[in-house]
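As you look at this complex, bear in mind that one protein chain is not there, while each of the others sits in place.
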Amino acid sequence: MNMNYALLLIAVPLAVAFLQPLFGMIGKKITKWVTFLTFAFNFAYAISLLNFVTANGPQIAVIGNWRPPFGINLYLSTLSLFLATIIYFVGMIVSFYFIGIKDKKIDDKLSLVMLLVVGAAGAIVMTGDLFNMFVFIEILSIGTAILIASRDKGMSYKGALKYMIFGSIGSAMLLFAIGFTYGTLGTLNLAEIALRFHEINPTLASFIVLLFTGGVFVEAELFPFNMWVPDSYEGASPHINAILSGVVSTAGIYAIMRVFMTVFGINIGDKILIYGKLNFNAILIAIGVITTIIGELSALTQKDIKKILAFSSMAQMGVIAFAIGIGNQTALTGGIFHLFNHAISKALLFLVAAMIIRNVGSSNIDDMEGFGRHNKFLAIIFAIGAFGIIGIPFFNGFWSKMYIIDGAVMRSTPWTYFALSFILGAALVEVFYYFRIIYKMFNDKKITTKNRIHPFAYISVILLAIVVLTVGIYPSLFSNILNSASAGIFDRVHYITTVLGMGVLR
Amino acid sequence: MTILIWIWSIILSISIILVLYRCIKGPSLPDRVIALDMFTTITTGLLVLIAHFLNNYILLDVSLVYSLLAFISVIAIARYLESSKRG
Amino acid sequence: MNSSNYFSRWFFGFIVLSLLWLAFTFPFSLAELYTGLVVGAFISLFTAKYFEEFGISSFAPSKILGLLIYIPIILWEIIKANIEVAIIVLSPSLPIEPAIITAKTKLKSDIGKMFLANSITLTPGTLTVDIIKDTYFIHCIKIDKTDERYATESIIGKFEKHLRRFVK
Amino acid sequence: MISSIFFYSTAFVLFLIGLFGVLTRKNIIKILVSLSITETAVNLFLVTVGYIKNGKAPILTNTIGSIGMNNLKFVDPLPQALVLTAIVIGLGTTALSLVIAIKLYKNYGTLNITKMGGKR
Amino acid sequence: MKKTEFLTGSFIALTLVVLLGVFFFQALFQPSYEGKVMPIDNVNLKDRVSLHYVLKNVNDASKYLATNGMRYFNNRSSVPSKTITFGKTKNLEEGSANEVTSIVVNYRGFDTLGEVTVLFISIIGLTMLIGGVKEKKLRMPSVIVRTGSKFLFPFILLFGVYIFIHGHLTPGGGFPGGAVIASGFLLLLLGLENFKFNTTVSKVIESLAGVTFVGIGLVGLFMKNSFLANFIPTGTIGFLYSAGMVALIYIVVGIKVGAELSTGVAELKEGNKND
Amino acid sequence: MFIIGIILITIGVIFSTLGALGLVRMPDLYNRLQTSTKATTLGAFSTIIGVGFLNPAWLIKTIVIATFILLTAPISSHNLARASHKWGIPLSDKTSVDKYDSKTGKEE
């Protein structure tokens, strides 16, 4: 199998996106179908590559016949392809849902932007070059802002503007980090940086880490840079929110994992000192805990279902950051697993919420009282998604959270237990507010519904629900993929030798 | 030659300071726009001069861009001004 | 307005743009010439409609000669007027008597009016504020008489007779 | 020629001015102007990373003649390539943000972010 | 009340900014431990990967890296290289005289594809969101501006084409060239009172140019087994017809960027009542 | 050639500064436009041509640049003057006649 053909995963969405205006002249419906088919192709191709990579170990794809570290390369490991598969899957489902909703004039452009956002997220999880990652992060953030603003309401523009401002500051900081890295090491290739990052003066190194933080935390919805989350999620259409939480934050978390753990090498073994005092694991744990607490508590006070789900999504990101901060393999496996669960369940929840909002005509949960009596099916599917996120036993979230707790206990320092207690407390809050929504839905009350729902929407939701249930019942379905993915994060030597060639470390 | 460079740069510095003064103080907006226009013209000359000192022929392309394009921003602002009310 | 047909204008654009291309890529080589011809023909195809008033007849020797004569005249006027303004600026009392006056031109075409206005604007001391039909509104920094005929003679006259050799 | 400390300092000062503007201004367009300044500062910083005293512009010409391992006269071209990308990205961001600002003004009748309350 | 709030806000922002500034300068100038720091005034190309871009010996360097391993990173300059002479050296691995262009288009061409996409997506977003904004008519331009913009437009267009065709020899390239072309259209938009920019045509041009770019990449993938690989002979350095696919890509990029930016500017000026 | 070039550059630099001085000293906007932009145009023009004389191989390109400056500078300053007048920037007290003011009303 020639790995260079993996470039098609990125090139095909781009080419189709460039052609999309021409398709749009023929008909709006065609653009939606083209988007869906592209994602389906990418999904199938990514799965076949994933099988190959899981069997044969990580591979690289070179661009322009320039070998790394001189040219840009793609790094195709189990983790990247697994996340890419998730991303394409969510994109596929959302674009399928998108076919079903009523046509608007801007739909051809919207499906184009969707294509580019998902394509760029796929590129972020595969690329092996720092600046290339920056470029694709920019595509991602601009596209996301357009998607948020596309609902054409005052709120949505406000959310988009906030996102743009945070994104711009983040990208400026990212560029500073790139400048410092290149200035000292003279390279932009992630593997070479990983090989030689210890040569940098610690003060400067910690500063680079700080600046990098600013760049990727915006996408990953983590604490100091997540002020945009409530406004943007409230402003955007709910099916766009599915992309936001399923695709964008996945890409952001991947960037944190790959760059912080593999490239900068911040784990228990060799910690980087920030001005001689702090260690970055503790900071990541603290950020995770703060994000989770803020997210869950704010979700508790909200009435708007989109905002509740938004804050919940932020909280899950906090949990994943906590898992990364713990830093052993069990916790990291749990983190990746939780990322998967979150992407699928949140996409499910947002899509169902979209259908409910469309049916009820309001996004306030008080207006949804009695919806479950009216449309039992949708309410049950919503409950499945909610159980998946909360981690009720025998749903998918349960297993990933168990992994994370297991990892935290294995670390067994008082500081970790302290943090863990907060995470668990926050999880209880989560249980409370999700059950409140479900309870309200099944309340006895007459309700009038407005719009019919397209069968495509049902199909996409059912597909997601099936995935949630399957993973809940057979959690070992992905276990070898997850294990090799988290092992890949830790194995810096393997990463470096794969990219730069076997003889490098001699 | 070195003395000449010094003299030229001192004289140009004076002119830049004067333009900057008008740019900061300028009672009305058009005054500042004049300052912008003047900055572009002075810079065009300056860039050609620097290209000479760096002894690089192809650097002239940059000043060509300046001479052709810099006035467009001035025209944009002027067209804005002439079709809007003051205040 | 359309004094010449499309082909003639295209040809004018083709020649002028190709020559300009050679000036851009100064050290002459055959490759540049070929590229220049292709690019010039191509761009001129799209922009020929903006070359009003021009055409093959613009290459008549008398017109080119007119242009060549005009250039040193305008340069000399610019220098002369610049020195006058320099004296005004440097004198401590700032002896100015500004006024906006009118003047009339005999030039018919837009391009001629533009060249005339640009010449007036380029010579310091005078600045074209607006043109309405054939009336020029000129801001002068120092003027003795605000009479229209005087202005027409003293400001416009010196450029107009040379300009008429190559534009209408 | 001049030392690169000078350029580093300029870039940082410019960046800090821009950041200050982003943090304190209330008007959207003012914030966007500040962001543009920040971007400019970052570009300046990146170019400085590749700046070499007494270097030459990284273009091979007649006057430079030839280049080899022993006569490396060029400044570092790679940061300049990065800056090219960054400038274009900045333009795209600016254009999009301005359209969003226009639409916000149409919706709320103001450009002041603190006054944009309520759902519309 | 309002004033104190503003003052505290400014004060906090100022403190934050100053703190960040202190961090900057500490990271740059006062390293407290051993290790590599940012080079100030002693930048050496031999420490950086761009050495091979300048000397155009990347293929040699990859071979050297594969056989010598870690020794390469300790001494990059031990890779064999030859002297490149303007107008004489032939058939290099990459043939453009402008090193920045060679990096932007060839060595890191994938970035450029992403960059083009950024511009594309933001202009698409612009045209999408501008719907509902009415045009505010400008006043009639004077004869001078009208005639002047008509007169200068062809020259600006020619200059834009010159910049992107000569991207591999002189400064500039697809992006500035496209911007210059867009400036020409901007001049027409400002100077002519009834100039209508045809967005449909520009959209088609832009789409086709974008697909051509990806198509060039795919041709590389199928012919040379790698995306965006150069499949055209590179010629003699310094000549117009040299540098392989660099000129091709820059022409495509120039046309695409020109069409895109002109669309963006036209839409921003005129608004779009219909959508 | 060399001497001519140096003389031209010196003239150009001096005229640039004079233009800037005019920008500061003049009482109202129109007079500032008068002295500043045009004097600077001559300054830039002769600087550029002067450089062309210093390196004779550059002469053609410098002439192209200078021509473009001569073509573009008056258009922008004319438009600026017209815009300021329509916008209502007052003329200075020393102005004796303003014939444009009465006409502008009729045009609309």
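Letters are used for the chains, namely A, B, C, D, E and F, taken in the order the chains are written, and counting of residues starts over at 1 for each.
Everything that follows uses one rule, which is that a residue touches a chain if its C-beta (ideal position, glycine included) is under 8 Å from a C-beta of that chain, and two chains touch if they have at least 3 such contacts.
Simple rule for what comes next: contacts and distances are computed from a predicted model.
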item	value
"ABC transporter ATP-binding protein", "MrpA C-terminal/MbhD domain-containing protein", "Dihydroorotate dehydrogenase B (NAD(+)), electron transfer subunit" or "NifU-like protein" - which is the UniProt name of the missing chain	"MrpA C-terminal/MbhD domain-containing protein"
Interface residues of subunit B (partner: the chain not displayed)	5, 9-10, 12-13, 16-17, 20, 23-24, 29, 32-33, 35-36, 39-40, 43, 46-47, 50, 53-54, 58-59, 61-62, 65-66, 69-70, 72-73, 76-77, 80, 84, 87
Absent chain, residues of subunit D that touch it	1-2, 6-7, 10, 13-14, 17-18, 20-21, 25-27, 29-30, 33-34, 36-37, 40, 43-44, 47-48, 50-51, 55-59, 75, 80, 83-84, 87-88, 91, 94-95, 98-99, 101-102, 105, 110-112
Sites on subunit E contacted by the missing partner chain, in the whole complex	98, 100-101, 133, 136, 163, 171-173, 175-176, 179-180, 182-183, 186, 190, 261, 264-265, 268-269, 271
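Convention: only the chains that are shown with their structure count from here on.
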item	value
Where subunit B and subunit D overlap in contact partners, by chain label	E
Label of the chain whose CA centroid is most distant from the centroid of subunit D	C
Maximum inter-chain contact count - chain pair	A-E
Most widely separated chain from subunit B, with each centre as the mean of CA atoms	A
Distance between chain centroids, defined by C-alpha means - subunit B, subunit F (Å)	11
Distance from subunit B to subunit A - Cα centre to Cα centre, in angstrom	48
Numbers and ranges of subunit F residues touching at least 2 other chains	21, 33, 41, 57-58, 61, 64, 68, 71-75, 77-79, 82, 86
Contacts with two or more other chains, residues of subunit D listed in rising order	19, 49, 57, 59, 61-62, 78, 85, 89, 92-93, 96, 100, 103
Touching residues (chain side subunit D, partner subunit A) in the complex	15, 19, 22, 28, 31, 35, 38-39, 41-42, 45-46, 49, 78-79, 82, 85-86, 89, 92-93, 96-97, 100-101, 103-104, 107-108, 113, 116, 119-120
Residue ranges of subunit B in contact with subunit E within the complex	58-59, 61-62, 64-65, 68-69, 72, 75-76, 79-80, 82-83
Of subunit A, residues touching subunit D in the complex	131, 135, 138, 142, 145-146, 149, 152-155, 157-158, 160-161, 164-165, 167-169, 171-172, 175-176, 178-179, 182-183, 188
